[in-house]
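Only a single protein chain was left out; the remaining protein chains are all shown in position.
Moving on to subunit A:
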Amino acid sequence: MRSAFPALPRDGCLGALQPRRCGSGSPLRPPPCCLPCARRRRRPPPCPTPTAALPAPCPPALSTEHRWRPTSRECPKHAALPECIHHPNAFEIQRQREARRKALARKRAEEQIQLRTPEPVEGREHVHVQTELYLEEISDRIIEVDVECQTDAFLDRPPTPFFVPAKTGRDVATQIEEGELFDFDIEVKPILEVLVGKTIEQALLEVMEEEELAKLLAHQRAYAELRNAELAEVQRLEEQDRRYREEKERCKQQQMEMLQKEKETMEKIAAQAFAKRYLTDLIPSVFNNLHESGFFYDPIERDIETEFLPWLMTEVEETLEKKTLGRVMLDSLIRTVTEKRLDVFSQKPLPDQVEAPAEEHRPTDNAPQVAAETEAADQAVTADEETDQPAAEDQASHHITFQSEEANQEAMEDSETD
(Lines give C-alpha, C1' and ligand atoms only; values in the text may rest on other atoms or scores of the structure.)
Protein backbone atom coordinates (compact mmCIF):
# COMPACT_ATOMS: atom_id res chain seq x y z
CA MET A 1 0.00 0.00 0.00
CA ARG A 2 1.37 3.19 -1.02
CA SER A 3 1.89 5.73 1.62
CA ALA A 4 1.09 9.17 0.57
CA PHE A 5 4.07 11.39 0.46
CA PRO A 6 3.81 14.84 1.80
CA ALA A 7 3.82 17.40 -0.89
CA LEU A 8 7.18 18.91 -1.36
CA PRO A 9 7.27 22.66 -0.82
CA ARG A 10 6.99 24.36 -4.13
CA ASP A 11 9.83 26.71 -3.72
CA GLY A 12 12.11 24.00 -4.48
CA CYS A 13 14.12 24.57 -1.46
CA LEU A 14 14.25 21.59 0.39
CA GLY A 15 14.71 22.47 3.90
CA ALA A 16 15.07 20.17 6.62
CA LEU A 17 12.02 18.27 6.68
CA GLN A 18 10.84 17.39 10.02
CA PRO A 19 10.49 13.81 10.49
CA ARG A 20 7.08 13.03 9.65
CA ARG A 21 5.23 11.94 12.57
CA CYS A 22 3.28 8.96 11.74
CA GLY A 23 0.89 8.23 14.42
CA SER A 24 0.15 4.68 13.77
CA GLY A 25 2.22 3.83 10.86
CA SER A 26 2.75 0.49 9.50
CA PRO A 27 4.90 -1.29 11.97
CA LEU A 28 7.06 -2.50 9.22
CA ARG A 29 7.76 0.74 7.65
CA PRO A 30 10.78 2.29 9.21
CA PRO A 31 10.52 5.92 10.00
CA PRO A 32 12.34 7.89 7.45
CA CYS A 33 15.70 8.92 8.71
CA CYS A 34 16.18 12.58 9.07
CA LEU A 35 19.48 13.62 7.78
CA PRO A 36 20.76 17.12 8.36
CA CYS A 37 20.19 19.14 5.31
CA ALA A 38 23.27 20.44 3.66
CA ARG A 39 22.92 24.24 3.70
CA ARG A 40 23.12 25.61 0.34
CA ARG A 41 23.77 29.32 -0.10
CA ARG A 42 22.46 29.48 -3.39
CA ARG A 43 19.51 28.08 -4.66
CA PRO A 44 20.21 24.88 -6.21
CA PRO A 45 19.32 24.98 -9.82
CA PRO A 46 16.31 23.13 -10.68
CA CYS A 47 17.18 19.64 -11.35
CA PRO A 48 17.32 18.97 -14.97
CA THR A 49 15.19 15.95 -14.88
CA PRO A 50 11.59 16.39 -14.12
CA THR A 51 10.85 15.19 -10.75
CA ALA A 52 7.29 16.17 -10.59
CA ALA A 53 6.11 12.67 -10.94
CA LEU A 54 5.82 12.00 -7.39
CA PRO A 55 4.26 8.71 -7.33
CA ALA A 56 7.42 7.39 -8.91
CA PRO A 57 8.66 4.35 -7.33
CA CYS A 58 11.57 6.15 -5.76
CA PRO A 59 11.61 9.82 -4.98
CA PRO A 60 14.23 11.19 -7.30
CA ALA A 61 15.18 14.08 -5.06
CA LEU A 62 18.35 15.77 -5.93
CA SER A 63 19.60 16.00 -2.49
CA THR A 64 20.59 12.57 -2.10
CA GLU A 65 21.13 12.89 1.54
CA HIS A 66 17.64 12.03 2.11
CA ARG A 67 17.60 8.52 1.43
CA TRP A 68 14.16 7.43 1.27
CA ARG A 69 13.82 4.02 2.20
CA PRO A 70 11.26 2.83 -0.17
CA THR A 71 8.49 1.55 1.81
CA SER A 72 7.82 -1.99 1.60
CA ARG A 73 4.74 -2.60 -0.35
CA GLU A 74 4.31 -5.95 0.91
CA CYS A 75 1.52 -6.97 3.12
CA PRO A 76 2.36 -8.10 6.59
CA LYS A 77 1.58 -11.62 5.78
CA HIS A 78 4.26 -11.84 3.14
CA ALA A 79 6.81 -10.59 5.50
CA ALA A 80 6.28 -13.62 7.62
CA LEU A 81 7.55 -15.97 4.94
CA PRO A 82 11.28 -15.69 4.56
CA GLU A 83 11.22 -16.28 0.85
CA CYS A 84 9.07 -13.26 -0.02
CA ILE A 85 11.15 -10.80 1.90
CA HIS A 86 14.21 -11.42 -0.16
CA HIS A 87 12.78 -10.41 -3.48
CA PRO A 88 11.68 -6.96 -2.48
CA ASN A 89 15.01 -6.49 -0.79
CA ALA A 90 16.86 -7.23 -3.97
CA PHE A 91 14.50 -5.02 -5.80
CA GLU A 92 15.01 -2.37 -3.20
CA ILE A 93 18.70 -2.68 -3.47
CA GLN A 94 18.48 -2.41 -7.18
CA ARG A 95 16.34 0.63 -6.90
CA GLN A 96 18.70 2.15 -4.43
CA ARG A 97 21.58 1.52 -6.69
CA GLU A 98 19.82 3.12 -9.56
CA ALA A 99 18.96 6.04 -7.38
CA ARG A 100 22.53 6.44 -6.35
CA ARG A 101 23.72 6.25 -9.89
CA LYS A 102 21.28 8.81 -11.00
CA ALA A 103 22.22 10.99 -8.09
CA LEU A 104 25.88 10.73 -8.96
CA ALA A 105 25.17 11.56 -12.52
CA ARG A 106 23.20 14.57 -11.51
CA LYS A 107 25.92 15.65 -9.17
CA ARG A 108 28.40 15.58 -11.94
CA ALA A 109 26.05 17.40 -14.13
CA GLU A 110 25.58 19.97 -11.43
CA GLU A 111 29.27 20.40 -10.98
CA GLN A 112 29.64 20.98 -14.65
CA ILE A 113 26.95 23.55 -14.46
CA GLN A 114 28.70 25.08 -11.58
CA LEU A 115 31.99 25.23 -13.38
CA ARG A 116 30.42 27.24 -16.19
CA THR A 117 30.51 30.30 -14.09
CA PRO A 118 33.79 31.99 -14.86
CA GLU A 119 36.05 33.17 -12.16
CA PRO A 120 35.77 36.78 -11.07
CA VAL A 121 38.09 39.29 -12.57
CA GLU A 122 40.77 40.72 -10.41
CA GLY A 123 39.44 43.26 -7.98
CA ARG A 124 35.98 42.12 -8.42
CA GLU A 125 34.15 39.55 -6.73
CA HIS A 126 31.14 37.64 -7.38
CA VAL A 127 28.32 38.56 -5.26
CA HIS A 128 25.10 36.93 -5.00
CA VAL A 129 22.49 39.33 -5.99
CA GLN A 130 18.90 39.06 -6.37
CA THR A 131 17.85 40.19 -9.68
CA GLU A 132 14.23 39.75 -9.45
CA LEU A 133 11.70 42.42 -9.47
CA TYR A 134 10.81 41.98 -5.98
CA LEU A 135 13.48 41.57 -3.52
CA GLU A 136 13.27 38.79 -1.19
CA GLU A 137 14.60 38.50 2.10
CA ILE A 138 16.98 35.67 2.10
CA SER A 139 17.60 34.45 5.40
CA ASP A 140 18.84 31.30 6.80
CA ARG A 141 15.87 30.75 8.70
CA ILE A 142 13.03 30.18 6.59
CA ILE A 143 9.73 30.88 7.93
CA GLU A 144 8.35 27.63 8.44
CA VAL A 145 5.04 26.66 9.28
CA ASP A 146 4.51 23.28 10.49
CA VAL A 147 1.74 21.74 8.82
CA GLU A 148 0.92 18.27 9.55
CA CYS A 149 -1.27 16.04 7.92
CA GLN A 150 -1.69 12.57 8.75
CA THR A 151 -3.48 9.87 7.07
CA ASP A 152 -5.60 7.76 9.15
CA ALA A 153 -4.14 4.78 10.79
CA PHE A 154 -3.73 1.95 8.51
CA LEU A 155 -6.98 0.44 8.05
CA ASP A 156 -7.40 -2.77 6.33
CA ARG A 157 -8.92 -2.41 3.06
CA PRO A 158 -12.53 -2.73 3.69
CA PRO A 159 -13.91 -5.89 2.30
CA THR A 160 -15.31 -5.59 -1.06
CA PRO A 161 -19.00 -5.67 -0.73
CA PHE A 162 -20.53 -8.72 -2.01
CA PHE A 163 -21.41 -8.39 -5.55
CA VAL A 164 -24.92 -9.34 -5.67
CA PRO A 165 -26.05 -9.26 -9.14
CA ALA A 166 -29.51 -8.53 -9.79
CA LYS A 167 -31.66 -11.44 -9.41
CA THR A 168 -32.73 -13.07 -12.55
CA GLY A 169 -34.40 -16.28 -13.25
CA ARG A 170 -36.70 -18.33 -11.26
CA ASP A 171 -36.30 -19.45 -7.76
CA VAL A 172 -36.27 -23.15 -7.43
CA ALA A 173 -35.50 -24.98 -4.20
CA THR A 174 -34.35 -28.50 -3.69
CA GLN A 175 -33.39 -30.53 -0.64
CA ILE A 176 -31.30 -33.71 -0.25
CA GLU A 177 -32.68 -35.93 2.39
CA GLU A 178 -30.59 -38.17 4.49
CA GLY A 179 -29.74 -41.43 2.89
CA GLU A 180 -30.41 -40.33 -0.70
CA LEU A 181 -26.96 -39.57 -1.86
CA PHE A 182 -25.03 -42.09 0.08
CA ASP A 183 -26.23 -45.31 1.62
CA PHE A 184 -23.51 -46.76 3.76
CA ASP A 185 -24.79 -50.28 3.65
CA ILE A 186 -24.86 -50.44 -0.11
CA GLU A 187 -21.57 -48.69 -0.57
CA VAL A 188 -19.75 -50.72 1.96
CA LYS A 189 -20.67 -54.04 0.41
CA PRO A 190 -18.10 -54.19 -2.36
CA ILE A 191 -15.42 -52.88 -0.04
CA LEU A 192 -16.28 -55.46 2.53
CA GLU A 193 -16.35 -58.14 -0.10
CA VAL A 194 -12.92 -57.21 -1.24
CA LEU A 195 -11.59 -57.05 2.29
CA VAL A 196 -13.09 -60.32 3.32
CA GLY A 197 -12.16 -61.91 0.06
CA LYS A 198 -8.56 -60.88 0.32
CA THR A 199 -8.34 -61.99 3.91
CA ILE A 200 -9.83 -65.32 3.15
CA GLU A 201 -7.61 -65.69 0.13
CA GLN A 202 -4.58 -65.04 2.24
CA ALA A 203 -5.81 -67.46 4.86
CA LEU A 204 -6.52 -70.03 2.17
CA LEU A 205 -3.04 -69.65 0.79
CA GLU A 206 -1.55 -70.22 4.18
CA VAL A 207 -3.73 -73.18 4.92
CA MET A 208 -3.01 -74.67 1.54
CA GLU A 209 0.66 -74.28 2.11
CA GLU A 210 0.37 -76.10 5.40
CA GLU A 211 -1.76 -78.78 3.87
CA GLU A 212 0.66 -79.23 1.05
CA LEU A 213 3.45 -79.59 3.53
CA ALA A 214 1.46 -82.08 5.57
CA LYS A 215 0.67 -84.11 2.48
CA LEU A 216 4.28 -84.06 1.43
CA LEU A 217 5.26 -85.20 4.88
CA ALA A 218 2.75 -88.02 4.82
CA HIS A 219 3.94 -89.04 1.39
CA GLN A 220 7.50 -88.97 2.60
CA ARG A 221 6.66 -91.07 5.58
CA ALA A 222 4.90 -93.65 3.49
CA TYR A 223 7.82 -93.76 1.15
CA ALA A 224 10.22 -93.99 4.06
CA GLU A 225 8.30 -96.90 5.48
CA LEU A 226 8.33 -98.70 2.18
CA ARG A 227 11.97 -98.01 1.79
CA ASN A 228 12.72 -99.25 5.27
CA ALA A 229 10.73 -102.39 4.67
CA GLU A 230 12.56 -103.05 1.45
CA LEU A 231 15.89 -102.30 3.05
CA ALA A 232 15.10 -104.66 5.90
CA GLU A 233 14.14 -107.31 3.41
CA VAL A 234 17.36 -106.79 1.53
CA GLN A 235 19.36 -107.03 4.68
CA ARG A 236 17.49 -110.08 5.82
CA LEU A 237 18.13 -111.78 2.53
CA GLU A 238 21.74 -110.76 2.76
CA GLU A 239 21.91 -112.24 6.21
CA GLN A 240 20.19 -115.38 5.01
CA ASP A 241 22.51 -115.58 2.08
CA ARG A 242 25.44 -115.09 4.36
CA ARG A 243 24.21 -117.85 6.61
CA TYR A 244 23.65 -120.23 3.75
CA ARG A 245 26.99 -119.45 2.30
CA GLU A 246 28.66 -120.02 5.61
CA GLU A 247 26.78 -123.25 6.00
CA LYS A 248 27.84 -124.30 2.55
CA GLU A 249 31.38 -123.38 3.30
CA ARG A 250 31.29 -125.34 6.47
CA CYS A 251 29.82 -128.38 4.73
CA LYS A 252 32.39 -128.14 2.05
CA GLN A 253 35.04 -127.83 4.63
CA GLN A 254 33.75 -130.83 6.48
CA GLN A 255 33.54 -132.80 3.31
CA MET A 256 37.05 -131.94 2.41
CA GLU A 257 38.27 -132.91 5.81
CA MET A 258 36.46 -136.17 5.47
CA LEU A 259 38.06 -136.84 2.15
CA GLN A 260 41.36 -135.94 3.54
CA LYS A 261 40.90 -138.30 6.40
CA GLU A 262 39.84 -141.07 4.05
CA LYS A 263 42.86 -140.55 1.95
CA GLU A 264 45.06 -140.61 4.94
CA THR A 265 43.43 -143.75 6.18
CA MET A 266 43.90 -145.44 2.87
CA GLU A 267 47.48 -144.46 2.78
CA LYS A 268 47.92 -145.66 6.26
CA ILE A 269 46.39 -149.00 5.39
CA ALA A 270 48.53 -149.33 2.33
CA ALA A 271 51.57 -148.43 4.26
CA GLN A 272 50.66 -150.84 6.93
CA ALA A 273 50.18 -153.67 4.46
CA PHE A 274 53.43 -152.98 2.76
CA ALA A 275 55.24 -152.70 6.02
CA LYS A 276 53.79 -155.91 7.18
CA ARG A 277 54.89 -157.70 4.11
CA TYR A 278 58.28 -156.20 4.30
CA LEU A 279 58.64 -157.12 7.85
CA THR A 280 57.53 -160.72 7.59
CA ASP A 281 60.92 -161.66 6.29
CA LEU A 282 62.59 -159.43 8.69
CA ILE A 283 61.98 -161.42 11.82
CA PRO A 284 63.17 -164.77 10.70
CA SER A 285 66.27 -163.24 9.23
CA VAL A 286 66.84 -161.30 12.31
CA PHE A 287 66.40 -164.33 14.38
CA ASN A 288 68.71 -166.17 12.18
CA ASN A 289 71.32 -163.52 12.50
CA LEU A 290 70.98 -163.39 16.18
CA HIS A 291 71.08 -167.07 16.41
CA GLU A 292 74.16 -167.11 14.35
CA SER A 293 75.79 -164.41 16.31
CA GLY A 294 75.12 -166.43 19.36
CA PHE A 295 72.48 -164.43 21.13
CA PHE A 296 70.27 -167.44 21.69
CA TYR A 297 72.13 -169.87 23.79
CA ASP A 298 71.34 -172.90 25.84
CA PRO A 299 71.72 -171.71 29.39
CA ILE A 300 73.11 -174.98 30.75
CA GLU A 301 75.59 -175.15 27.99
CA ARG A 302 76.45 -171.59 28.59
CA ASP A 303 76.67 -172.18 32.21
CA ILE A 304 78.94 -175.10 31.77
CA GLU A 305 80.98 -173.13 29.33
CA THR A 306 81.25 -170.02 31.38
CA GLU A 307 81.56 -171.36 34.81
CA PHE A 308 82.23 -174.97 35.10
CA LEU A 309 84.94 -175.37 32.62
CA PRO A 310 87.01 -172.42 33.78
CA TRP A 311 86.64 -173.62 37.26
CA LEU A 312 87.69 -176.96 36.17
CA MET A 313 90.63 -175.53 34.39
CA THR A 314 91.63 -173.48 37.31
CA GLU A 315 91.35 -176.43 39.53
CA VAL A 316 93.45 -178.41 37.15
CA GLU A 317 95.93 -175.63 37.02
CA GLU A 318 96.05 -175.50 40.70
CA THR A 319 96.53 -179.11 41.04
CA LEU A 320 99.27 -179.01 38.46
CA GLU A 321 100.87 -176.16 40.15
CA LYS A 322 100.68 -177.88 43.37
CA LYS A 323 102.35 -180.72 41.86
CA THR A 324 104.95 -178.54 40.36
CA LEU A 325 105.34 -176.77 43.59
CA GLY A 326 105.72 -180.00 45.35
CA ARG A 327 108.30 -181.03 42.90
CA VAL A 328 110.07 -177.79 43.29
CA MET A 329 109.90 -178.05 47.01
CA LEU A 330 111.12 -181.49 46.85
CA ASP A 331 113.88 -180.47 44.61
CA SER A 332 114.91 -177.82 47.00
CA LEU A 333 114.58 -180.16 49.87
CA ILE A 334 116.68 -182.67 48.24
CA ARG A 335 119.13 -179.99 47.44
CA THR A 336 119.36 -178.76 50.90
CA VAL A 337 119.53 -182.18 52.25
CA THR A 338 122.25 -183.16 49.97
CA GLU A 339 124.06 -179.98 50.73
CA LYS A 340 123.81 -180.54 54.33
CA ARG A 341 124.79 -184.11 53.97
CA LEU A 342 127.61 -182.95 51.98
CA ASP A 343 128.56 -180.60 54.70
CA VAL A 344 128.16 -183.22 57.23
CA PHE A 345 130.09 -185.75 55.27
CA SER A 346 132.75 -183.33 54.77
CA GLN A 347 132.83 -182.45 58.50
CA LYS A 348 132.01 -185.53 60.61
CA PRO A 349 130.78 -189.00 60.17
CA LEU A 350 129.06 -189.40 63.75
CA PRO A 351 126.04 -187.06 63.87
CA ASP A 352 124.44 -189.11 61.02
CA GLN A 353 122.72 -191.57 63.37
CA VAL A 354 121.44 -188.86 65.69
CA GLU A 355 119.78 -187.06 62.81
CA ALA A 356 118.23 -190.17 61.44
CA PRO A 357 115.95 -190.86 64.40
CA ALA A 358 115.17 -187.14 64.63
CA GLU A 359 114.18 -187.26 61.01
CA GLU A 360 112.10 -190.35 61.69
CA HIS A 361 110.31 -188.60 64.41
CA ARG A 362 109.75 -185.60 62.42
CA PRO A 363 107.80 -187.30 59.60
CA THR A 364 105.25 -188.59 62.10
CA ASP A 365 104.89 -185.19 63.74
CA ASN A 366 104.89 -183.40 60.51
CA ALA A 367 102.38 -185.62 58.80
CA PRO A 368 99.32 -183.67 59.85
CA GLN A 369 101.37 -180.50 59.53
CA VAL A 370 102.37 -181.45 56.07
CA ALA A 371 98.78 -182.08 55.13
CA ALA A 372 97.90 -178.66 56.42
CA GLU A 373 101.01 -177.19 54.82
CA THR A 374 100.34 -178.78 51.48
CA GLU A 375 96.92 -177.27 51.54
CA ALA A 376 98.49 -174.03 52.45
CA ALA A 377 101.03 -174.60 49.78
CA ASP A 378 98.28 -175.31 47.34
CA GLN A 379 96.57 -172.17 48.26
CA ALA A 380 99.79 -170.29 48.15
CA VAL A 381 100.51 -171.73 44.75
CA THR A 382 97.14 -170.80 43.47
CA ALA A 383 97.50 -167.38 45.03
CA ASP A 384 101.06 -166.55 44.15
CA GLU A 385 103.79 -168.56 42.67
CA GLU A 386 106.36 -166.19 43.90
CA THR A 387 105.87 -167.37 47.39
CA ASP A 388 107.18 -170.67 46.31
CA GLN A 389 110.66 -170.00 47.52
CA PRO A 390 109.63 -168.69 50.97
CA ALA A 391 107.31 -171.55 51.23
CA ALA A 392 110.08 -173.71 50.23
CA GLU A 393 112.27 -172.09 52.84
CA ASP A 394 109.58 -172.55 55.42
CA GLN A 395 109.40 -176.06 54.67
CA ALA A 396 113.12 -176.48 54.51
CA SER A 397 113.07 -177.87 57.98
CA HIS A 398 110.45 -180.25 57.03
CA HIS A 399 112.29 -181.64 54.06
CA ILE A 400 111.85 -185.12 55.18
CA THR A 401 108.16 -185.02 55.18
CA PHE A 402 108.39 -184.45 51.57
CA GLN A 403 109.49 -187.82 51.04
CA SER A 404 106.13 -189.15 51.85
CA GLU A 405 104.61 -186.34 49.95
CA GLU A 406 106.70 -187.09 47.00
CA ALA A 407 105.42 -190.55 47.12
CA ASN A 408 101.91 -189.18 47.07
CA GLN A 409 102.73 -186.87 44.28
CA GLU A 410 104.24 -189.55 42.27
CA ALA A 411 101.14 -191.56 42.79
CA MET A 412 99.03 -188.67 41.64
CA GLU A 413 101.23 -188.06 38.66
CA ASP A 414 100.82 -191.59 37.72
CA SER A 415 97.17 -191.36 38.06
CA GLU A 416 97.18 -188.19 36.00
CA THR A 417 99.38 -189.45 33.29
CA ASP A 418 97.02 -192.33 33.16
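In this section, a residue touches a chain if its C-beta (ideal position, glycine included) is under 8 Å from a C-beta of that chain, and two chains touch if they have at least 3 such contacts; residues count from 1.
One rule holds for everything that comes next: contacts and distances are computed from a predicted model.
Asks: Choose one: "Radial spoke head 14 homolog", "Alanine aminotransferase 2", "Signal recognition particle 9 kDa protein" or "EF-hand domain-containing protein". The correct choice is the protein name in UniProt for the chain not shown.
Replies: UniProt protein name of the non-displayed chain: "Radial spoke head 14 homolog".
Asks: Among A:149, A:164 or A:191, which one touches the chain that has been omitted from the display?
Replies: Considering all chains, including the one not shown, the answer is A:191.
Asks: Among A:94, A:202 or A:338, which one touches the chain that has been omitted from the display?
Replies: Considering the complete complex, A:202 is the one touching the chain left out.
Asks: Looking beyond the chains shown, say which of A:228, A:265 or A:306 touches the absent one.
Replies: A:228
Asks: Quickly run down the residues of subunit A that touch the omitted chain.
Replies: Answer for subunit A: residues 190-191, 193-195, 197-199, 201-202, 205, 209, 213, 220, 225-226, 228-229, 231-233, 235-236, 239-240, 243 touch the chain left out.
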